[in-house]
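Questions regarding the structure given below will be posed in turn.
Left out: one protein chain. Kept in place: all the others.
Up next is subunit A:
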């Protein structure tokens, strides 16, 4: 989604007509909320316990002054800028760094650098406005002072360090906000299972938002104080030099412990940082709420020029991602709540009598599920066979590859969603580097060896209708790999899409020459050599939790696909007059069962945690960490929904013996 942001997305009607307007609305609301937040900030920053009435009158007189209005306009500009950055940087599929080095790369990516710089500058601007608001000793950067011992008192301009420390605090908080945003995936926009009206959702999350901003401000100010204590002299000297200011030696310098132990100063720093973060967080929250609002697509349109805006067409679009997600969300909701729209889904086309709507939707959902299944199998395969390449005989490989090459190639659904890790690898580190990380995949041991997988991917009844959708040449072509290419090989999209471009295992298998052997040994040596270096290991080691998260990063789409399919199938029991769903029932059941098996297998991997980790409440959305659990639960519920609706009628559905056995478990409530 990064590289073609401008080219592909701007041209899409949906982004132009809906997303942009939603973003504008969210920014407008953020600007409208700004006066009240600013007023609260003014009162809090100028409050003095001993003179409450004086405080109020001072605040009122300040709020009507010209400088206040000017700084308010600046703040509005900052909010608009933040809103624009939100729109520019948001993503519905989180970018999850699978290793420390990947995270580092993310932080140093030029695009991220621009973001950090912008936040830094905006932080300074907000801090300047805060300085104006607080007034008193913070107000100006220079002040007239008399240097020397009073004898040669020539009026000079001296540096007001209080002003400087506030400005730098703004810059620091802005920078840390931007960097933490990368680490905690703050640009990730998640969708909620509980639908609420925008106002109620905003009201509900406001207390948490205030708490988050205050605590984050506290930590940022703490870190800033430490940094300023040690490095504060650098910006001080630089500012003095460029602005031709002097340091007043009679005033205590602030980059010392005594200077920083000023409660009022700390309070002002904290309240300013909280104000800054609160306004930004509110903008972000409003953006999230507006963008994830349900959009109702028409199921079918009577005008051909609107056909591209209808649900069946929109579902199959690959870009922009937000459109696909909203379409899937709409599908899940309509299948659940709206009988009239379901009726349109089950309807037949007028001339011809084909269930085009249902076919397009079910095909898209099934291909999504098949895509996930394949991804899981590949991942499991790399993890399970990692480091076991030599123990397997080459003969069997040759056999498999020759067998499969004769197969008629079924059209493999192109990968619609790339794993974020791969997106990242392409755009940031660059593809030549991705094999570099591979040798350091930890050997996780392989109690789940390939025989078990063979069963999973064994070519079942070739005449069964799901044969073409799930079995892809790629799966059958699997050969023991030397090292893990992890999800990257899968996710790169284009190279694997055509069967011709998977020659490596085949060639290797057919020519177990001395040269290959030699290269093999070299590689092992290099790998062993590098593996001994602790720092490299630390940087390159894959985080098992993260790679599991990355695997399921876009699973919200799969969850909706599962919900949509299962609710539609359930409704079809009584609502489907023409029996259009019946024809797809075997393939739906099979793909769900295959996915169920793959998901089960994934959760049995030694490193996969079986329960979600409790995450502390922060502004970063942690939904992506629990997506795989949600997917597992949704999948099971979806199968049960179908089995409890149809009951023993399912025995009449044609499917392989193994799937029937599996389905029987569900029918007997034993899963």
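Operating definition for what follows: a contact is a pair of C-beta atoms (placed from the backbone, for glycine too) under 8 Å apart; a residue touches a chain by one contact, two chains touch by 3 or more; residues count from 1.
We take it that contacts and distances are computed from a predicted model.
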{"item": "Name per UniProt, for the chain absent here [options: \"Aladin isoform X1\", \"Protein-serine O-palmitoleoyltransferase porcupine\", \"DgyrCDS1022\" or \"Vacuolar import and degradation protein\"]", "value": "\"Aladin isoform X1\""}
{"item": "Contact with the hidden chain (one of A:35, A:339, A:353 or A:579)", "value": "A:339"}
{"item": "Residue, one of A:137, A:313 or A:636, that touches the chain absent here", "value": "A:636"}
{"item": "Full-complex contact with the absent chain, from A:51, A:192, A:354 or A:604", "value": "A:192"}
{"item": "Positions on subunit A where the hidden chain makes contact", "value": "192-197, 200, 204, 336-340, 563, 611-612, 614, 623, 626-627, 629-630, 632-634, 636-637, 640-641, 644, 647-649, 668-671"}
